[in-house]
Each structure stands twice: as C-alpha cells, then as structure tokens.
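Of the protein chains in this complex, one is absent; all others appear in place.
Chain naming follows the written order as A, B and C, and within any one chain the residues start at number 1.
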C-alpha cells in the first residue's frame, strides 16, 4: 500500500484525487491546500486528512506526492519532495523560470526519485495510438507536424497575468507533443501572435493567438496554431505527415449523433474543455504513475521533458517579443 | 455519324439532349414533344429539328432513339422503334403494365436491336465503384443489402395519380439496384407502407413511405426504406454487407465545407434531387449507350432488366395492397 | 447505505459488480453463482461474501438484487425477490416464455417493488441524446426508424441452443429501442431471415441474419437488420426520420485517429463488442437504478418494457417460422 499526499484541491487536484483513489494498492492520505475549505471537502470525499506540507514531508509513510497546486509552488514542492525521497507527480510547468526548473531537475536526478510531469496528452487514447502507429512504421519517416490547439474561452486576466504568458501556460503542452511525436529537438523557433479576442489580455502584456514554427535538427517542420477562444469548443487536433502516409488526430465528441435538417448535416461539437477531453488521459496518466512506482512500467515522461518544453516556451516567448528567429 | 431522335423535351429530355450532343460522332437530329414550344426551344439549343414520331421512324438515317417522354408513351415508342430497327434508349419504366412490358421485350428481342433502360444509378461513380469492388472480392460474398432512398419532396398529386404508384414510380430504381448489386433474384417480397406526408396522396390511392423486404433465392436479405419527403434533401445511400466486410455508398454533397459553430459541426446537406445527384451518372449512361452502339462496350442494362424491376414493383404493390408476402 | 446481492459472476455480472461498488451509499454484500470459484473471485475483489439465494432473500438487510445470472434463472429470482420485497435490477430477457414473464410482471406489480430491466442501450450517451432531442422536437414527428444491429461474431452453438433464438436473444434489445424511440406500439410484425455465417446454427434450429419490419398503430415504419457476424466489429447504428429532419446514431470508435495512406483514408473500426461499446451505458444504468431507489429519479424502464419487448420477439419468431405477417 502506497500512501499519497495531494497538493492542490482545485479543479485539477480534484481530478487527480479521484484517479489516485481508484488505484489498487494506493491510498490518498493527505490533501494540502491553502484553501482549507476546499481541502477539507476533497479529503472527506476520499477518506483522507488535510494537513500542511511540513507534515507530508516528515511523514516517512508517504511514498508519493501529487502536485496540482498553483505554478509558483511547484519548484519548492519538487525540491522538498526530492529531498524527502518521495516519488513525484507534478503538473506542468515545473516552474516559470528555466534555471529554477533546471535546479529542480538536478535535485530530482541527485535524489534518484521518480518524477513525472503532467503532460497528460501523452496518455490520450487518440494521441497515444498515433505515437504507437508511428513507431510501428505506418507512415514511414515523420516529416511534418501540424498542431491545432485552441481553448474555448480565455481564463480571467488575473490568471493570465501570473501565467507566464501564453507560451508557457498554454503551448507548453504543444511543445511537449512536438518533442514526443517527432522524437527530434528544435533547431530554430519562430513565434508571432496577436491579441484578437480581448484587449485586456494585451494590456496585461500577453497575446491570445499565436502561430509558431519549429524547424528541427533533422530538418523536420512543425507548425502550431493556438487561440484562447474558439467558439465551438476545445480544439485539439494534430497531424503528422510521413514519407509513407499521414496520421491525423481528430477531436473527441460527446456523442456520435448526427442531425440531418433542412439546413445542414450536423455533428456534435468537440468535448468542451480539457477536463472533458482528457478525462481518460488523466486516469491513464495516474495509473501509469503508480505502475512506474510498482516497477510495472518505465516512466513515459521525466522532469527533463518538463525542462525541455519550458525551454521551447521561453524561446518562443523571446521570438515573439523580439521579433526574431531564435536558435536553440 | 449517328443521327438521333429524342422523344420528350421536359426535364429529363433536356438532360439527355445535352449528353447526346456531347458525344463525338453523334448528332441530335430530331426533338419530338407534344409541347411544341418545349420541343422548339430544346431543338434550337442543339441545332436539331422538331418533328413527329412518324417522321422519325420513317427516316432511315436515324440510328437511335432516346425516349424521355411520359411513361404512357414508352411501350408504343419502343415497339415502333424496334420495328424500324433503331437502337433504343428508354427511361424507366418500360410500361406500367407488366404484360405490355414483356411484349416490348419480346419485340426488341425479335428485332435484335439494342435497348437500354435508363437505370442511371448503375452509372453513378459511387454506386459503380461499389459494384466493381464487390466483383473484385473486397467483401467476399454479399449477404445483406440495405437501401435508403428518399426524395426531398413529393411531386404534384396529378403526377402521382398517373405514376403507377410509389413502387413502380420511385422504387423501381431501388429494385434495379437490388438485382444489380446482389446478382440474385427475389424469392419473396414483403412491402408495407403509410401515407405520412400528405393525406392527398392517400386519397389518390397511394402511399408516400414504404418499407420493403426481399429474400432472394440464395437466402440473401434486402431491405429498402423510402419516403417522398426528407427535409434534408435527396437521400441515396445503400450498404452491402458481405462475409468479409461492408461497402457503403454515401450521399454526394455540393461542397466539402464544414462549419464549426457554437452549435454544432455542420456539413452540407446532400445534393438536392436526382438531376443534381445523378448529373455525372446521366452523362456516363449516355456515353455508354453510344459506346455500345459503336461496339466499344457491352450493354450494362437490357430491356429484361426493365421487365424484372417492374415485376418486383408489381409484386411489392400486391404485397402492400393485399397485406401478404408475395412469392416470385 | 443499501446492501446489494448480485446474482451471476460472469461477464455481465463482473461489469455490474464494479458499477454497484462505485455508487455512493451502496455496498455489494453478496455474490451468488453456481460457479463457486467465479463467485469467490468477484466477491473478494469488492469485499463481498459469496452465498446462496436463500440467504439473500432471508437477509432483511439486503435492499436490492442485481440479476445477471443465466436467463433460465431470471423468472424465479424475480418472483422470489418480489416476494421478499427487494428492489430488482434484472438483465434481459425476463424469461423466454411470455406467460412466465407476464407472471413476473404481475408479481412485481403486486409487491410494489421497483424492477428495472437491463436495456442498457437506453443509457448509451449517443442513443439517450437522440431520445432527448426528439423530445425537444428537433425532427418533428418521428416517422421511420432504421436499426442496424450486428454482432462481431456468433456465440458458441451451445449458447445459441439455449438462447431462445435470435429474436429473443439478440433483437430483444432492438425491439426495446424501437418502442422507446418511437413511443408507439407494433400493429404488425414481419420477420424473415437466413443462416448465412455458419451452418451449425441452422442445424440448431436458428438463423443468424434477420430482416424485420414493424408497422406501428400510428402508421410509423421500422426496419431492423441484424447478423451474428460483421467482420468489422459491433455495429450499433440507428436513424429516426421525422417530419422535420433525421437523427442518426453512429458507432463509437476506440480513437479518433485517421490514417491517410496510398490506399485510402482510414478511421478506426467500431468498438469491438457490447462490453466496450456500452461501458458508459452500463455505468449510467446502474447509477440510475440507485437514483430511482433513492427517489432521485423516476425509473426509465419497467418490467412491462421487458414483457413487451419479449412479446415482439415472440411475434417475430412466429412470423419467421410460419412465414406470415403477425398482427399484435
């Protein structure tokens, strides 16, 4: 039986709590959150206790921590967990500052603890199938990757101000998908963008729509387009063109209903947002974490993946701000 | 150069006139129609002359006739064309009376003339591809056929009264598809139906919605569903299930546009009606007719196909009227 | 806290056990199965005990029974559960004999207990959405229903021999969908069929492919086509045509991957079989059962639905065997 402490009782913490509780041989022991009410509510639901970080790290019985608290707490919690030699599952990003993220990676490496970063898209049934089918050679050598990644609606501007900007907050997932699918590293990054949906985002020093191009060391080409607001919902598609074919990831829909009317033939919009679309991915991700801890699987992501995606996000931010092509 | 006489300057006659005129080595010489104005207009468009049937059949220079006039004229024109030893292309049905259709077939056989019946669906790119792929063994042995055949709107009740009823007027095409795709003959036919769209059709002694089931001599099963009014347009689908897979014919759409809105993901409705959906089929059909006459192809339909589809329509009518299963 | 006894530790029993265990305020107390090993294994997984039927019905603490044992045990267990005044969830069919099923319904009515029949398709997200959208008037008045219901592979012939025949075993679900979607009752039933996939099924007195047509009291038309073996998997589609449009239920696929190759543009096959396709439906169905018991919802199915679907299956069997149209 592995005892687990969860940091963060918000939206994503709640998802993780349910998935932790569902693992055989795993017990959710602690929930930690600055919002005592949220922590209490979530802890009660799964028979866990609320506590503080110090108690967690001093409790030798805690085998793993799941970090789903706000971004500014990640690095500190990773460092303390590494020091206490607890296995770590941490939401992206490791930190908004690249050097601090690298320190975390170094600490994790020194401590020799498992540290998975929450790139849940790698566990999405559709995305994971594409990864596997490329590995099986279905499309030959991958050459081009086109990612469409659009949110249904922008978060409050207060969130955006603390988010590190669109590249670190939103595209970091796409940068991870890029590295994971092409198995190649960026040679150059070009990013441009606009504030198209709400001027308040611009006044917060950010943009809400981006167009990113990456050329890899191996000469492969990747394009990413994102926006904070697509009225039809969460749009999560990508396609990989290879020498022998193309694999395309479509959106998931709530149902397979089609309406044929006097106007059109209409199917469902995509699942509304990440909690809906990646429900299965979050569950598979957490199962994978405990499979890794039990020695049943090799970790599919590492803290280095978190650092490298962050480095791409930083390069893209520089490219956009300084209006130049950034070499890595 | 083959000189051709066209009977009928209405909707379908106009289509055929254009397709005849487009064939190399073929000239539209005459247009015959009781509506002198329609005949004159159409003849003028293609440099043809208007005339009457007698002139056509007495003109030794006419090599072929295309019959697109009203159903009640078909049999007489076929008989006269056969006697005059002219090649015949005739719209379905051969006649509303089965014995009269059989007499026509006999006359055609005796005269030894080519006689194609206008089952244009056999020339539709989608349908023809399925026929060929079955022949290539893609789905093994065909076992079940499901036909959906729906019109966008009912014709005027005056038309319906003279149409021979829904089975001879509308389903005759589906009965031909059934025979053509399964390459098997009906052992039993069961038909039921309702008047669902307009009570005036019922008062004309007809129905506007049908459900037909055919069991073949070889034990294959076919179901056909039809209605005179589908608000989303002309619905022309079928699927053939075989021992190794299924081939499915979808509708054709005017464009490949998809709209993703806050409501749904919406594609075009099907092509509006038969003139739009079967435009390519009508062209291919007429090209085929002259390929046959030139010895470049073997006839894909014969007057016997017209007779057999009519026999099925008659059996279905009996089944519906007498509420019993009809054996053939 | 409601204590539950589960009858049947096989494939469907295992599904139900998991779904029962997941309900808040519900405890799986007993598992009963003639296969002691299966019962023990399943009971252990959820902290339940194995026992026999007598103990279950004598235990006043048991509030509900879930019957997923073999068909020949259903009626007896329903009668005993009704007598013991326990709420009942029972897999279809109530019984293979219509009179016996009616006796069960009578007993349930007299006892005043809740009795849901396991027509899980009513809880499928796609099917349930169609039901709701018809209720909201999206397609006007429903007029025609076309059901395609195909299994990936036939069960062992030993199973088929005891199954009551294809209409009671397989189409009973489709008959329930017919009643549920059209909200109308059958006036006439016509069924034909063939043995197309394996001759051993014919020698067992059954068929493996059917074509059924129902005309309702209101003049609506329904067609059902089924086969025991579709090589591409479990095919569960239907479409309802109404006066203002059509709603169509498509298959569910494991992923949304599409491969564009030199051969074709290829999507996933449907989910393999009912355990995969109806996973969400089984979960929703069990949640609904306990919602009903807790007074949070009105029962969406009753034992009468079970009886009526069985009556249709019996009528279809008669129609097929006696080669006649059956009036109800």
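Operating definition for what follows: a residue touches a chain if its C-beta (ideal position, glycine included) is under 8 Å from a C-beta of that chain, and two chains touch if they have at least 3 such contacts.
For clarity, every value in this text was computed on a predicted model and none was experimentally measured.
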Task: Which displayed chains the unshown chain touches - done: A, B, C
Task: Touching residue (missing chain; options A:11, A:83 or A:244) - done: A:244
Task: Contact partner of the left-out chain, one of A:220, A:253, A:277 or A:308 - done: A:220
TODO: Check the options C:259, C:312 or C:325 and report the residue that touches the missing chain.
DONE: C:259
Open item on the list: Can you say which of B:50, B:126 or B:194 touches the chain missing from this structure?
Closed with: B:126
Task: Touch residues of subunit B, complete complex, unshown partner - done: 125-126, 129-130, 133, 138-139, 244-252, 254-262
TODO: State which residues belonging to subunit C touch the missing partner chain.
DONE: 230-232, 235, 259-270
- [ ] Against the chain that's been left off, what residues of subunit A make contact? List them.
- [x] 143-144, 146, 148, 150, 188, 190, 192-197, 209-211, 213, 215, 219-223, 225, 227, 230-232, 241, 243-246, 323-325
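Rule of thumb we're sticking to: only the chains that are shown with their structure count from here on.
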Task: Interface residue identity across copies subunit A, subunit C - same or different by half - done: same
Open item on the list: Based only on mean CA positions, could you tell me how far subunit A sits from subunit C in angstrom?
Closed with: 40
Task: Residues of subunit C touching at least two other chains - done: 244-246
